[in-house]
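What follows is a single structure, and I will ask about it in a moment.
On to chain A.
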Amino acid sequence: MHMFLTIFAGVPTTLLITVASLALGMLGGIPLVLGRRSRFRALRMVSRFLIETLRGIPPLVWLFLIFFGFGSSMTWMTALMASIFGLGLISCAYMAEIYRGGLSAISAGQWEAAEALGMNHRSVLSKVIGPQVFRVSIPAAATYGIGLLKDSSVAFTIGVTDILFRATAQSYQTRDALTPFLIAGLVYIIITIPSAWGSRWLDARLKNRVAR
Partner candidate 1 sequence: MTQSAQNKKPVIHLQNVSKRFGANTVVDDVTLTVGEGEVAAIIGPSGAGKSTLLRCINLLERPDSGCITVCDTLVNAGEQIGAKELALLRRNAGMVFQSFNLFPHLTVLRNVSLAQERVLGRGRKEADEVSATLLDRVGLADKADEYPNRCSGGQQQRIAIARALALEPKVMLFDEPTSALDPELGLEVLAVMKELAVEGMTMVVVTHEMQFARDVGDHLIVMAEGAILEEGPPEEIFSAPRHGRTRQFLSAVLER
Partner candidate 2 sequence: MSFFAAWDSWFPTLLNGLWVSVRVAGLSLLLGLPAGLLLALGSSTKRRPVRWLVIGLVELGRGMPALVMLQIVYFGLPSAGLTLSAFVSAAIAFALTTAAYTSEILRGGLQAVPAGEVEAAEALGMARRDTLRFIVIPQGVRIAIPPLMGFAILIFQVTSLAYTIALPELTSQAYSIGSSSFRYTSVFVLAALLYLAVTIPTSFLTERVENRLARHL
């Protein structure tokens, strides 16, 4: 059906927002989790406050704040950029919590062994613990990513031409308000299924290289 293809054409944009935001989150989550587990109480509190704030405000409000609020003075900011930036910020907070869970899952023995070998704190983190945390976090990160894929639909409210935007446009054009949205729902479901399988496959491949 013509309608299906038009709506499906929004998939690349949806995927772009999801992947870019997730990437931002996976990077930005690192300083946040390090701050959260820092020795300095002030740093711990600031990190905790940032994480709670980022997670406690609805994504839509973040998008509006960034696009209409801050973005009104930054004319170079497109709706797409605002979406990626907003969802990326929120992802930093969620990834930080996922990393935190991953850190506690790595057996304490790893830390002790590495330090006994004379490695300094920073090397232990980056060479021994870090890669393991990354691998342990993959299932949770993949689950989060799938959720993000659905959350990315908020971007349509500020004009990003993703799946939902195209469905809404179709509903105006064809005066049929039910079918386009049902199709949109179907498209989201279709693209999340392979992602779920893919994450299970990836998890199985990496599972053996972690000491729990």
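The definition used in the following text is that contacts are C-beta pairs under 8 Å (C-beta built on N, C-alpha and C of every residue); 3 or more make two chains touch, one makes a residue touch a chain; residues count from 1.
Selection rule: all candidates are chains of the complex that A comes from, given by their letters.
As the structure is a prediction and not an experimental result, all values here were calculated from the model.
Q: Touching chain A in this complex is which of the candidates 1 or 2?
A: Here chain A touches candidate 2.
Q: So in the complex, the part of chain A that touches candidate 2 is made up of which residues?
A: Where chain A meets candidate 2, its residues are 52-53, 55-61, 64-65, 68-70, 72, 150-151, 153-154, 156-157, 164, 167-168, 171, 176-179, 181-182, 184-185, 188-189, 192-193.
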